[in-house]
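For this depiction, one protein chain was excluded, whereas all remaining protein chains were kept in their positions.
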Amino acid sequence: MSQALTERGLSDTAMAASIPAPEGAGAPNYTVTPKRTPDGSLEGDLLEISMGPQHPSTHGVFRMDVVLEGERVARLKPVFGYLHRNHEKIGENTTYLGSMPYTDRLDYFCSLTNNWAYALTVEKLAGLQAPERAEYIRVITAELTRLQNHISLVGFLLQDMGASGTPLMYAFRERETILDLFESLTGARMMCNYMRFGGCRCDLPPGWLEQAKQVVGEFPRFLDEFEALLTGNEILMSRTQGVGCLPPDLAVNASVTGPMLRASGVNYDVRKVDQYGIYDRFSFRVPLGEHGDVYDRYMVRILEMRESLKILQQALRDIPEGPILDPRAKLRGFRPKPGEAYGRIEAPKGELGFYLISDGTPNPYRYRVRPPSFINLTILEDMCLGHHVADVVIILGSVDIVMGEVDR
Amino acid sequence: MTSPMLGEGILKGLAETARNFLGSYVKEDRLVTVQYPEERLPQTEAARNFPFLVYDADNWQKGLRCVACLICEKECPPQCIYIVKDTVRKPDHTGKLQFQPKVFDIDISVCMSCQICVEVCPFDAIKMDVEYELSTSDRFGSLLLRKEQLAKSNDYYRKVHPAEAADVDARLGAEKARAAKVKATAATKPAAGPSPAPPPAVA
Partner (left out) sequence: METLEQIKGRVEAAVPGASLQIVPNDSPAGEPSLLVDNGHALAVARFLRDDPSLRLDYASNVTGIDWLDAVVQEKRKVKQVIEGVEREIEQTVEHKKAGCLEVVYHLYSMELKHGPLILRLRTANRSDNARVPSLTPVWRGAEFQEREAYDLYGITFEGHPDLRRILMWDGFQDFPMRKDYVEPDDYEYEPTPHDDVLEKARQHFPGEGPA
């Protein structure tokens, strides 16, 4: 196994993630350039449809203008902005602390990682440092968020494929145990508003670590059941292998990040590259795919969940006592020095970054979110050309978008 | 490794679904549905929904801890709190003259339960409630909570957040004890006598 890894240029921190796909899978059959008549309608047998904003499988209010030749996609343009709330302008009119609850609502499935990315950027801008216990709590909550995000995504992907809710409901049953943990720690299941600049808002309540250890202890058994249901399933394999292939050089050039990039075989995980927080203390591997198709993205996410469980076990074992907030942190009247900072983390959907420019006032001058879902959508058209309409739904499902983040 | 039979994956999956379905008849942890509203899950200690104002003693008007410092109004990100400060000081439940809010409105259709108002309040006057069955058919009337609807007693706070209320009570009690001690030592000084010179050391 290790020889095969080094042959492919993988280090011992990366591991391969595929079940081999059938021969010749992945190349689109043909592409057609749509031509229009003078009055604007499409020439020939092309049909332009809008997989419109109200659609059960578009993961939110998302629209795709698809030009079809029969059942195959000739052109696809994503249209979004239905959930645009101009979060960046709100950020310019609110204080730094006041923007923290708004970051919860960006990628609303993963509010704690959003909080962490923002807190990291402000700490970089202001020169604050979170104490050790706070860093451990951040890692624990981030990995729990990754678990519940990936399991929900697999559930939604199977739902889009027509498995009409069974894997989704199993996934949500386990997700509830994690959300209960979040509620007892932060007070809210989804909109947590937990990280502060320099640490966390409040300490772990008594009994939380034991409950977390119990959840983490039972999760592998559930993952085994889930994989028994799904991974060897012939319908899943034939529908997803070879569909929506993304070559690695195109993925890198299109700024794709996260599990979608790693499924194409590129070994880039911000946790390993930047080693923000205390990720250098945990030993975990980075799963990589070979073909970059939907099946690889599904497998990479399942394997990432197992790696997250490893990190969680290590963190829950090693968490020290101590303060949870930097003593220099200020709640009110926080004015960082003028300057700018770009902070990024490996959110479950990709690289989530915040770019803040401060001019010495309590409000930032420029507040920018680098949304992974938005940027991963750049390459959606290239992946879908030549495939069937049903495949478009699955490919979109595997990109893992949340409209709160795409539109902000 | 022998190649898998066609359909083996689907059969394994069906076995899994059967295990979950039949298991829900015999095992507790496979039957996860809570029949709301007949049964309700208990809320955790830290759960939060919308804010409420805490009052001490029995009189909700005099015992209100809020002194209308306007900090929560300023820090609230969606600006859903509206306060009008009283112009004269009124005695509170201990008899001390305090400013009080004449108007204290929270628009819970705007409030996002972020809890920043609770964090910045220096007087422990506003805390998070746990009521979630708040649906109504009157959007602007019933979703704007006025001071009367927001004020709830400290006993209620102890009931919904026992550990937090105990902390707050301990802290306020310690502050009051410290203030009383300072007042006591200040009161004993002038009663000691007008002579400023210390008594000479006994030879």
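Each chain carries a letter (A and B) given by its place in the written order, and its residues are counted from 1.
Following the convention adopted for this analysis, contacts are C-beta pairs under 8 Å (C-beta built on N, C-alpha and C of every residue); 3 or more make two chains touch, one makes a residue touch a chain.
The structure displayed is predicted, hence computed values, not measured ones.
When the whole complex is considered, the residue among A:172, A:208, A:222 or A:268 that touches the unshown chain is A:268. When the whole complex is considered, the residue among A:97, A:110, A:140 or A:254 that touches the unshown chain is A:254.
Screening A:245, A:347 or A:377 against the full complex identifies A:377 as the residue touching the chain left out. Residue positions on chain A in contact with the hidden chain: 80-81, 84, 86, 88-89, 124-127, 250, 252-256, 266, 268, 273, 336-342, 344, 351, 353, 355, 357-358, 366, 368, 370, 374-375, 377-379, 407-408, in rising order.
To be clear about the criterion, only the chains that are shown with their structure count from here on.
The distance from the centre of chain A to the centre of chain B, each centre being the mean of the chain's C-alpha atoms, comes to 33 Å. Only residues 94-95, 97-102, 105, 166, 170, 173, 176, 180, 183-188, 191, 193, 201-202, 205, 225, 228-237, 331-332 of chain A touch chain B when the two sit together in their complex. Chain B meets chain A in the complex at residues 4, 6-10, 12-13, 15-17, 19-20, 32, 44-48, 71, 75-77, 112-116, 119-120, 128, 163.
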